[in-house]
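A protein chain is absent from this complex, but the other protein chains hold their places.
Let's turn to subunit A:
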């Protein structure tokens, strides 16, 4: 269910919105607990757990040693016993040290057990570049998780969705990988988009996983995107509106499940598609979306699909190089103009 518009709201940054959602679910359900690196006194490197230790104590907000295989595996074991752990993998880039637990274990148990064992857990992790953090701390990699069956993959772009999707993720009986971009968290020490602080409904607020949002409607071209790139796309759309280009922006919000219907519906109206993805271009989300359109009905398209993604290079350190690789507003604008033939 989506939020009723008359629900009262307050302005929060995305990090705070996530924390509040976690806290509310911890109050509601004793089975929910948090574990990971620096989730306690530090409050999460990207403030995803700030204040939870003071509120719930070290039994329910557990700092772990730096051993991702160990503590993610432990979360899996606890989940199979009916608890609902939220485990933080600090940067998604670190998944290589614990991927076996994620894709061979967490994601497959329900299937291998013929549906008899559920793994209701949330694996949350920071993604994204733009901070000169280099090739090992700036990736998105959501396409990798989405490629491997058995886990939902959720990627919010704003505070209200982060809260509503986190609540849905905690309540979900499946393992959910919850990927938050550093650039949408609204942290004081990182360059932030103005939309990383926004209205969040008070009270019950659940955003169904698998439904895309349309933060901007338009008739000339559809931009399908997610996470920080939503904000870039909206900024570009505002700019192009002055030039008479009417851009529709679709925020996927999750890529497993992927709201194919919403994409098809939008493209069938606009006839033009630009996909913006901060993950690597080849064999990933942008190719998948293009394929789904082609499988459904290639004649929906009045122009070739344009893709704006990371051009299959590790994320560079140097600012000029990093921004050459990332899907910047300038690249998005150029792709839209190409798509509409300007």
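As a convention for this text, a residue touches a chain if its C-beta (ideal position, glycine included) is under 8 Å from a C-beta of that chain, and two chains touch if they have at least 3 such contacts; residues count from 1.
Criterion: contacts and distances are computed from a predicted model.
*Asks:* Under which of the names "DNA-binding protein", "Pyruvate dehydrogenase E1 component alpha subunit", "Glutamate synthase (NADPH), homotetrameric" or "Cytochrome bc1 complex Rieske iron-sulfur subunit" is the non-displayed chain listed in UniProt?
*Replies:* "Pyruvate dehydrogenase E1 component alpha subunit"
*Asks:* Using the touch definition up top, pick the residue from A:7, A:104, A:202 or A:219 that touches the left-out chain.
*Replies:* A:104
*Asks:* With respect to the chain omitted from the figure, which of A:22, A:39, A:52 or A:79 is a touching residue?
*Replies:* A:79
*Asks:* From the list A:13, A:48, A:138 or A:174, pick the residue that touches the absent chain.
*Replies:* Touching the chain that is not displayed is residue A:174.
*Asks:* Which subunit A residues would touch the chain omitted from the figure, given the whole complex?
*Replies:* 33, 59, 64-65, 67, 69-83, 85, 97, 100-101, 104-105, 108-118, 120, 149-150, 152, 172-174
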